[in-house]
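What follows is chain A.
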Amino acid sequence: MNYVIIGNSAGGIAAIETIRECDKKGKITVISDEPHFNYSRPLISYLLGKKVTLEAMPYRDKGFYKDNEVKLILNKKATRLDLKQKVVVLTGKQMIHFDKLLIATGGTPIIPEIKGFDLDGVFTFIKMTDVEGIEKYIKANKVKKAVVIGGGLIGLKATEALIELKIKVTIVELADRILSATFDKKASSIIETALEKISCKLIANNTVMEIKGKNKKVKEVILKDKKKIPVDLVIVAIGVRPNIELVKNTPIRINKGIIVDGFMQTNVKDIHAAGDCCEAKDALLNISRPIAIWPVAARQGKIAGYNMAGVKEEYQGSFAMNSVELCGIPTISVGQTELDEKDCQILEHFDQNKSIYKKVILKGNRIVGAIFVGDIERAGIYTGLIKDKVDVTAFKEHLLKEDFGLISLPKEYRKHLVSGEVAVI
Partner candidate 1 sequence: MEGLGSKMSKRPTPTEFIIERDDEKCIACQACVRMCSNDVHSYDPESDTVSSDNTKCVGCHFCETICPTGAITIKRNPSEFKLNANWNAEVIKNITKQAETGGVLLTGMGCDKPFPIYWDHIVLNASQVTNPSIDPLREPMELRTYIGRKPDKLALDYSGKETKLKTTLDPQLKLETPILFSAMSYGSISLNACKSLARAAVEMGTFYNTGEGGLHKDLYKYGANTIIQVASGRFGVHKEYLEAGAAIEIKIGQGAKPGIGGHLPGEKVSEEISQTRMIPLGTDALSPAPHHDIYSIEDLRQLIFALKEVTRYRKPVGVKISAVHNVAPIASGIVRAGADFVAIDGLRGGTGAAPTVIRDSVGIPIELAIAVADHRLREEGIRNQASLIAGGGIRSSSDVIKTIALGADAVYIGTAALVAMGCNLCQKCYTGKCNWGIATQDPYLTKRLNPEIGARRLVNLLRAWSMEIKEMLGGMGINAIESLRGNREQLRGVGLSDTDLKLLGIKPAGEAW
Partner candidate 2 sequence: MNRFQEKDISGCAIFGIMDQRGKRFSGRDIITSIASMRERANGLGGGFAAYGIYPEHKNDWCFHMMFESKSAMVQTEEYLRDNYKIVKDEIIPTTEDKSIKYRPLLWRYFLQLKEEKAKLHYDLTEEDFVVKTVMEINTKINGAFVASSGKNMGVFKGVGYPEDIGRFYRLEEYEAYIWTAHGRFPTNTVAWWGGAHPFGLLDWSVVHNGEISSYGINKRFLLNYGYICAFFTDTEVITYLFDLLVRKHKLSFEIVANILAAPFWDEIERQSQEEGEFLMTLRIIYGSALVNGPFSVIVANSKAMVGINDRIKLRPLVAATSENRLYVASEESAIRQICPTPDKVWMPKAGEPVIGRLRE
Partner candidate 3 sequence: MNKNQKLANKKKPKRIVIREEYCMGCRLCEVHCLVRHSKTKNIIKAYKGEYPRPIPRIIVEEKGYVSFALQCRHCEDAPCLEACITGAMYRDKKTDAVLCNEKKCVGCWMCIMTCPFGVILRNVEGEKVASKCDLCMGEEIPVCVKYCPNEAIICEEKK
């Protein structure tokens, strides 16, 4: 069996592990357009902020490919698929034959249509090459001031890293607050307050219309309201979209991302997709959509791996969730965090002094979302309740108590969790 995987991040690597688990003999080839043998993309902000070293970037050690007998092709982009010949064509016309193919090409940053985006000193923030570019630029140009376009998670992690490097950062966010996609207003405001404390400026309800430069280097951004901000560096972090270049103009069906079935297979037999590039079941919304987060990519890669190796495993669907520590405040958001209050019940605990905010969103008798800011201990229990769609009627009033734990759950469910016995609920 000849397995080919395009992409060398969460989805790709999870697939390698599962394929090897099931098939000790098959040939595995991994193609990556990056020069690095592997690294964790979410860690790039830590790398920029010098919280981790370059050596700590790989999340599987050096022996990984050797141990799993994987042929790793670096620095080559897969440019074309020949589905009839079952061949991947690489840059330089190299052709790689496959029996089973996994497309795990990940996401690609969304580039806004702004004038001056091509100036030096304007970066996206997705890949290690971005960090390398930024670091080099900062060093060469003695960067003091930066603008981060986008107040989402990536933007904020980038902001945090820049602040670590003693660079003044202004965040420009189109929405009325930061983290609007994952947080509610209260949660956002806690982080906004924390950002203020470290002298980070936030400009909400606004956006960059134009980036101006001098000698091809970025000098100033002009906002929608014509306001001008002098800068040395601009980071564009307004989001990612599925990287589906490769499958465009092939029989593989796409929507926003590559469309897959419950076994992570595309409409073309033997071709699977996983991770940020594809769209699969959202277990909460019951629709197909891309969920561009690490755990989902890893899970999808795993499922794809099993099915490629001939072990039938069905993808149960995932939902959005994020954990990030911002300005020293741990935050977690899971599931649907902003629902119309008519449709749901909201339980809240807010302690402004301690900057602790907890919120549980219930729909019917089930939890569909949760936000934790400041105190995230045992947040996974709620994730579990969301995932298992547990009826929480019996212990609803305990949900946000300080001592909430498995002990608050019905004994039978608890037993199921602890011993793995089948729950009778």
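In the analysis below, contacts are C-beta pairs under 8 Å (C-beta built on N, C-alpha and C of every residue); 3 or more make two chains touch, one makes a residue touch a chain; residues count from 1.
Criterion applied: all candidates are chains of the complex that A comes from, given by their letters.
All figures in this text were calculated on a predicted structure; none of them were measured in a lab.
Here chain A is displayed by itself, and among the listed chains 1, 2 or 3 from the same complex, it touches 3. Those residues of chain A that touch candidate 3 in the complex are listed here as 14, 40, 42-43, 46, 51-52, 56, 58-61, 294-295, 298-299, 302, 321-325, 330, 332, 334, 376-381, 383-384, 387-388, 403, 405-408, 414, 417-420.
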